[in-house]
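As you look at this complex, bear in mind that one protein chain is not there, while each of the others sits in place.
Order as written gives the chain letters A, B and C; numbering starts at 1 within each chain.
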């Protein structure tokens, strides 16, 4: 019998599987951190976790509540600073970063700053970039975990906080950004990547029980639908056990 | 009865008196370090000694043999790095620096790189700038202690390693260098500064027993000779006692 | 220098390196006793209209004590550097102390949610904003710390973060690569909370330094609050770990629990219940006004605030929470 799980657990498991062993990942709090921790305990024991405020490869005793709290450098190999982390990204030594936001467009650009059309009087103000723009600009592969809905997946972001492929094609390189950019989007409905030339968002696999129509209905722009679409593998019993018992026993992330 | 002293002792005493209390001074090994130490033990107890390799305000147990040896940060308030020291200069927080060289011209430019006319085949190669160019560029007042001779005080340096006032007047600022530059030159014959407008070298005082003709004869360019020339004060018995007993008891610097 | 593109928002601080040099030339290097109370430090070094920045990151190692005093002294029209500012930003907005901000991360408290009051303040246009990323702001501080008027970064290019910044796109004279040039930022006054300081201001920070090394070096005036005042000989015993040398520092304030309700690594964890109370009470302006009056305005000093928050007993709980991190 297949184990039961919620969509947050599914997204975390999918993300964890896609972090290669022996690579570096810059994570925030919450789901990305859970994914990196799960990855270490399953497929990628030598995954190196970095926190933007300075913590490098800590022995995480529990889920941090802040990217700079003391857990992020507990028994770390280095407790450095923000500049150390960001320059490590800039030099090309950080493979993955996780980003989130209020809106994402078809080229993977992300809005975490504001909703509305007047910058000086936003309808809703969010925190802004923090380190997100830096990660999106400087890391090789940015990963996005988010809920799939029409007001999140929009034709055009009200504001581009962090770069994806900008207007697609070579726009990213032409703007002066280094090679890199969004790599994978994991939602409660599907997994998406970007077309190698046009850099437009493309469905890779549908989550268990999800049909393509559902994905289309919940996306505010036209997705590239390839002839062959995969099926996202459900979390295994072992993944779920580790996630629930070892990574997030207090259900801070997966419980919601 | 006036105490006896050699010219090295005289120069060190004059330099020590001209380092104001509560200021910062970047020193090298040898005479500059002796001058700074003597200054601390006489007129300027709160003079802060910095070494370019990273030592800040050490409790110098003896004269260092290198700008980076362990004495330069013995019981220091900080053992940092070169960047820390040089950026402290760049921010405008370092008041004095000591420089030396093989040649100096009438605008206080210094050559510590080579003698000869062909750069790729120098007659004599010296070490080059090290941190000297940085100090001369970034500190407020550079101090020079040197032997006074015609082949050291030249009309034109074979090579300008470290900037004085370049071609005089506003040339320094026009080149993009910050305000600052050479402040005082202390030789075995005299003390010199620079004319406030033309920035050409100007005699300030003659050392005890020295006549102006001697200075002119030993200078390879025309010095500004003001109407009133002072007389350099000889070292006091107290200065000499401290210099000989406490600063350089092994006579590493003053013995030669 | 050819500028290919530029952000449309203002620079709040003067990027002229020679004016900064002139300031630092006058700044005393005397190694004198700089200990004073938080009241004296803020009276002396924080003035209406100043551009202010705080050390730490998120609610970690932030100078809560000094910020409370800024609110208590009702400082107005401050500028603020918001690089992952959370509770510190929330506090300064609560006191209506700031009217302009270099923003990389504001109004939120990371995983804890968003501050209703700070959000309202920004949405009402009460804060003039110029946008940056955390690292772009850090490069601005590094440039200031290095005594130069600009730095370069590959972040923010191509985005609205660039458009709403004051950066300019330039090309490398060696490779032709494009960079965002960002102006140096010398804040008028900075407050940093550290683990240990001697009375002259030599400081030790344990754990991550975030952007505080740059911030201390860019600061025109620097207020240090320290969990513990140690002797100068302790500093001199291990000069390798000095994070901030005394000559950058103007005031040293003894501040046990000075980062509360934030997390001070190796000392005490954040008071999540109190931070949650903030987020809750902010929803009701009237209740929030009373809350602020109770905790800040009517407290004579930070110590009184700590008492109101549970005093030593609560602090000991938070110490325990910090020290028993292993599952």
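The criterion applied here is as follows: contacts are C-beta pairs under 8 Å (C-beta built on N, C-alpha and C of every residue); 3 or more make two chains touch, one makes a residue touch a chain.
The model shown is predicted, which means the values in this text are computed figures rather than measured ones.
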item: Given C:154, C:220 or C:314, the one touching the chain that is not displayed; value: C:154
item: Residue of B:101, B:131, B:182 or B:235 touching the missing chain in the full complex; value: B:131
item: Residue numbers in chain A that touch the chain omitted from display; value: 22-24, 46, 48, 56-57, 59, 73, 75-80, 87, 89-93, 95, 138, 140, 178-179
item: Footprint left on chain C by the chain that the document does not show; value: 1-3, 11, 15-18, 147-150, 152-154, 168, 170-175, 177, 179, 181, 183, 205-207, 239-241
item: Residues from chain B at the interface with the omitted partner, ascending; value: 28-30, 52-55, 61-62, 65-74, 79-83, 86, 90, 109, 113, 119-134, 137-138, 159-163, 166, 171-172, 175-178, 249
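Note that only the chains that are shown with their structure count from here on.
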item: Graph class of chain-chain contacts, one of line, ring, star, complete, other; value: line
item: Whole-Å separation of chain centres (CA-atom averages), chain B against chain C; value: 40
item: Whole-Å gap separating chain A and chain B, where each centre is the average of the chain's CA atoms; value: 58
item: Centre distance in Å when chain A and chain C are each reduced to the mean of their C-alpha atoms; value: 28
